[in-house]
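The structure under discussion is supplied below as structure tokens; questions concerning it will follow.
Every protein chain of the complex appears in place save one, which is left out.
On to subunit A.
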Amino acid sequence: MGIRFVLMVNKQGQTRLAQYYEWLTLEERRALEGEIVRKCLARAEQQCSFVEHRNYKIVYRRYASLFFLVGVDNDENELAILEFIHLLVETMDRHFGNVCELDIMFHLEKAHFMLEEMVMNGCIVETSKSSILTPVQLMDKTS
């Protein structure tokens, strides 16, 4: 089914955004986030971007203080997901202009909308930045 979850976590391990595409109980999510954040944050810069954890593969990428972690099935195309993370960041960048952790933190709703325009039910819906941002702009207009 592709993408199982998207997490944004800062260096201190604080979650800035979490979106799951399969239902996990709160306890399961807490445990899972704790484990993978510990695993991924401990890794060195020159190590690869993939971490195997339980029956997930975590594809992750770091931007300044923020880690983007995407949990996928074992047979997902890892590099495609890695660049999908970058596409997400570029999209947020286009909207916020020089996006940083605080933008995501204080505009949680927009980050959610953007992600929702890009991923649905664990599958990629859209990769064109302007199409992704159209509804977000609509929200800006109406509120």
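Throughout what follows, a residue touches a chain if its C-beta (ideal position, glycine included) is under 8 Å from a C-beta of that chain, and two chains touch if they have at least 3 such contacts; residues count from 1.
One rule holds for everything that comes next: contacts and distances are computed from a predicted model.
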Name under which UniProt lists the unshown chain, selected from "glutathione transferase", "Ubiquitin-like-conjugating enzyme ATG10", "ATP citrate synthase" or "AP-2 complex subunit alpha": "AP-2 complex subunit alpha"
Contact footprint on subunit A, counting only the chain that is left out: 1-2, 15, 17-19, 21-23, 25-26, 29-31, 33, 43-44, 46-52, 54-55, 74-75, 77-80, 82-84, 86-87, 105-110, 112-113, 116, 120-121, 123-131, 134-135, 138-140, 142-143
